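All protein chains but one are shown in place.
Chains here go by letter, A, B and C, matching the order in which they are written, and residues are numbered from 1 within each.
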Amino acid sequence: MNETLRIQIEQIAGAAWEQRSEHELWLQAPAVDVRAAAQALLAAEARLSTMTALALPNGETEVIYHWICGKQGLHIKTCTQGNHLPTITPITAAANWIEREIMDLYAVVFDGHPDPKPLLRPSKLTAGYYREPGGAAGKAARGEMV
Amino acid sequence: MSNGLIQGLAAYFLWPGLLAGALLGWLYLWLSRALIARMQRRFGPPFYQPFFDFVKLLGKRSMVPAGTAPLLYYGLPLAAVISITLALAVMPLPGGLNASFTGDLILVLYLMEMPAFCDILAGFASRSIYGQVGSSREAALILGYSLPFIAAVSALAIQADSFRMVDVLALPFGPVHVLAAAAFILAVPARLKSNPFSIPNAEQEIVAGPHVEYNGPALALFELAHGLEFVAVGALFSVLFIPRLPSAGLNLVLYLAAGLLLVLITSVLAAATARLQIHRAFRFYWTWGALAALGCVVLAALL
Amino acid sequence: MGLFSSILKLSRRRSPWVYVLNAGSCNGCDIEIGSLLSPRYDMEQIGALRQGSPKHADILLITGPLTLRSADAVRSIYAQIPEPKAVVAVGSCPATGNVFAGSPTVEDGVLHVVPVDVFVPGCPPRPQAILAGVQEAAHLLAEGKTGRWHKEKHHE
Partner (left out) sequence: MPFRIPIGPYHPALEEPYKLSIQSRGEIVEDVTIEVGFVHRGIELLAQRRNYIQDLVLVERVCGICSNIHTLTFCMAAEEIAGMQVPDRARFIRTIMAELERLHSHLLWAGIGSEDIGFQTMFMEIYALREQVMDVLEAISGNRVNYAMNCIGGVNRDITDPEGVLRAVRSIREGIQKTVIPIFTQNRTILGRTRGVGILTRDEAVTYGVVGPIARASGLAIDVRQDFPYAAYEDLGFQIVTQDSCDVTARVVVRALEMLESCRLIEKALLELPGGPIRPSELVTVVPPGETMMRVEAPRGEVVYYLKSDGSDTPARVKIRTPSDLNLPAIRAMARGQALGDMAIIQASVDPCCSCTDR
C-alpha cells in the first residue's frame, strides 16, 4: 500500500494506524466519514472484504470495515450514531448484502441504502436479534454460569 | 362380421397393441436404463422396474392441480395412450391385423404425433411456468425432428408410389432405404426426448417440463404412452426398412431386433452426451436433418 | 382385486421415488445423499429415483434443523406429495436440532411440522445408512404404516 493513501485515510479518519502484524493495519476512528474513506480506498484499487458489527454496552454498535489493498489488510473501526451510519452501497456494490445483513442482525440503519430489504432475517423475528453480549461478560448478562 | 371385430379388438388390446406394446415398452425402458447404467459402471434398476413404477403410480391418490379441468387432466394422457396404441394396432406387423388401406401410413404418422401434442397441451394446461416453458420447447423440437422423420417416410412412399404401408413394405431394398433410415434414426432421439434432446423435460432447468403438475395415475398413463412410443417407433422402423422374410417367426425376431437396435442407439447416445440448448437442437435438425431429408427425397424422386 | 393389491404392495416397496428437501442443512447430509446416486452406492438398484418435483415423489427426505424460513416450505412440499407418502429425517439436525438447538432462527424439531416415519441419525449419516432409511420407508409405504407419529399424536 502506498504512503499517500495511508496518510489520506488517516486524514479522513482523524486517527493514526495501529500495526497489529506485518500485513494488518487497524484504525480506531469513531468519527470517520466512511463514504470518503471508501471512495479513497476504491480509487486505490482496494476491495471491501466485509464489515463486522459488535453490540456495545451503551446500545450503540461498533462497525469495522475490513478492506484489502493488495497484500495489506486495512481495518477501520467506527461507531454508529443512534445506530445510524451512511451507506456505502452506491460506492461499492459489494457492500449491499453486508449492510443488509447488519441491518437484520444488529438493527443498524444504513441511511440511503438502495434496497433495504431483509437478507437473512425470517419474518417472525424483529431486527437486532444478534444484539446479545458474548464472552464471559455476556454469560453473566444472559444469566448463565460464568 | 364379428370375426373382424374380434380380430380388431385383439390387435388393439393384445398383439401388437396395448398388452404386447406395454410389455415391450417396459422392456425397452428397462433396457435403456440398464444400458445407460452399465455404461456408467452402475448396476441400474432391476428388470421389473418400469412395471413396478407404473403400478405404484396407478395406486397413488391423484391431485388435480387447481385451475385445471379434470377432464383435460385425465383426458390428455388417456388420449396419448389410446392413439399410440391405435398406431401400433394398424401397423402391418407379423401376426398383426394387416388391415391395409390407402393412406394408412399417413394415419400412423398422425397417431404417433399425438402423445407429443398431448404433452404440449398438458404443459400449457398445467398453469405452471415450468410446464409452459417445457411445452414451448417441445413444440419447437417437433418442428425440428419432423423434417427428417417425415422426409424419410415420404421418400419411401414416393418410391412405392403409395401411402399404403403394405406397398412400402413390399419395396425391394435399395439405396433410398439406407439414406431414409439414416434420416429416420436422426429423428429418433428427439422423438423419444432422450439425450442430447431431453430439452422439453430438462430436470435441472424446468423440473419435469410438461408433466410437472402430473402425478399418480395420470402420470402413469404418460409414462405408459412413452413406453408405447418407444415400441411404435421401433415398429415403424421395422415396417419401413426391414425387408420381410417368408417365415413369420423370423419376421417377429427381426421386428424385436429393430426395436432393440433403436434402444441401443438412443442409449449409447444418451450416455455419451450433454443436453443441447433448444436453439442448437433446432439448428442441428435444420442443417443435418434437412440435408438428410433433402437427400432421401431427391434420391427417391430420381430412382 | 386381491392380486392387484398384492402387486401394488410389492410395487410400493420396489419403487421409492424420493424428493430431497434441505431445511437448513449444512450440506453434509445433502452431499451424502448425492453420493447415493454415484456408482458406488447406486440407489437405482433398489428402484429409487431422485425426483425434481414433489408431485412425483413417494418419500420426502428432510435434512437440516428446519430454519424458520424453511418451515413453511416443508409444510407446503409435504402437502404436494400425493398419498401414500413417507418422511425420512436424515441426520441429527431434524431430530434434535443438533448443534443448532437453541438458536432463535431454528424450529424446535421437524416433528412439529410434518410426521416423520424414519429417523436416520448421524452427523452426517453414512450413505449406506441413508439408503437403509429409504428402504425402511418404502417398506412402511407397502405396509400402509406411514404417518404413524402423526396419527398417534392425534389419538392422544
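The rule is short, and it goes like this: a residue touches a chain if its C-beta (ideal position, glycine included) is under 8 Å from a C-beta of that chain, and two chains touch if they have at least 3 such contacts.
Since the model is a prediction, treat every value here as computed from it, not as a measurement.
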Interface partners of the hidden chain - shown chains only, full complex considered: A, B, C
Identified contact with the non-displayed chain, of B:129, B:170, B:248 or B:264: B:129
Hidden-chain contact residue, picked from the options B:154, B:195, B:215 or B:251: B:195
Residues of subunit B (touch criterion as defined above) contacting the omitted chain: 36, 39-42, 129-130, 133, 195-196, 198-199, 202-205, 207, 271-280
Where the unshown chain meets subunit C, residue by residue: 21-22, 24-32, 34-35, 37-40, 50, 52, 64-65, 67-70, 73, 77, 98-100, 102-106, 123-124, 126
Subunit A residues touching the omitted chain (full complex): 20-21, 23-24, 45, 47-50, 52-54, 64, 66, 70-71, 73, 75, 92-94, 96-98, 105, 118-122, 129-130, 132-139, 142, 144, 146
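Quick note on the criterion: only the chains that are shown with their structure count from here on.
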Subunit B to subunit C, fewest steps along touching chains: 1
Remotest chain, subunit B as reference, centres from CA atoms: A
Chain whose averaged C-alpha position falls nearest the assembly-wide average: C
Euclidean distance of C-alpha centroids - subunit B vs subunit C, Å: 35
Gap in Å, rounded to a whole number, between the CA centres of subunit C and subunit A: 42
Sites on subunit C at which at least two other chains make contact: none
For the subunit C and subunit B complex, residues of the former touching the latter: 7-8, 10-12, 14-15, 17, 39, 42, 44-45, 47, 51-53, 55-56, 58, 80, 82-84
Subunit C - residues contacting subunit A, complex: 67-69, 104-105
Interface residues, subunit B side, partner subunit C - complex: 33, 37, 40-46, 48-49, 51-56, 58-63, 203-204, 207-208, 211-216, 219
